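The complex appears here minus one protein chain, its other protein chains still in place.
Now for chain A:
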Amino acid sequence: MIDHALSSLGAQVVLATSCDEKHPPENIIDGNIETFWISTGMFPQEFIIRFAESMKISLVTLHSYNVKTLKIEKSISDDATDFEPISEKQLEHIEGHLQTTDIPLNGLTVTHLRFIVTSGFDHFVSVHRISIE
């Protein structure tokens, strides 16, 4: 399932704290690394991905730029409530290159994933693609 656009599987971004209409949050799940969502200032920033049905996930891969600390939460409810923390990451900054982050989830079943960027290496961060296995 890797490299598959999440949107073609019926996933949606149901919440995002920033929106530049030229770089909407849907770009995160279109499977294309060249399109991206960009935050438009201040932290924290977050977005929530809803899957069409509950999914068993072993690995999430995130492609981003300028993200410093990232928290991930999951929900198993139908309406994006009762999130539980599952992972917290410190990312490295590589000037001029996208950050690739693997987050193993050991076959967790989820209906929603929430990504919270609590700080960045710059005022603005971007997320280019999220893929799951």
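By our rule, a contact is a pair of C-beta atoms (placed from the backbone, for glycine too) under 8 Å apart; a residue touches a chain by one contact, two chains touch by 3 or more; residues count from 1.
The working rule: contacts and distances are computed from a predicted model.
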Statement: Among "Dolichol-phosphate mannosyltransferase subunit 1", "Intraflagellar transport 27", "Anaphase-promoting complex subunit 11" or "DDB1- and CUL4-associated factor 13", the omitted chain is listed in UniProt as "Intraflagellar transport 27"
- request: Specify the residue from the set A:Ala16, A:Ile38 or A:Ile130 that touches the hidden chain.
  value: A:Ile38
Task: Quick one: say which of A:Arg50, A:Lys68 or A:Arg114 touches the chain that got left out.
output: A:Lys68
- line: chain A residues touching the chain left out here are 18-23, 33-34, 36, 38, 40-43, 65, 68, 93, 96-98, 119-124, 126, 128
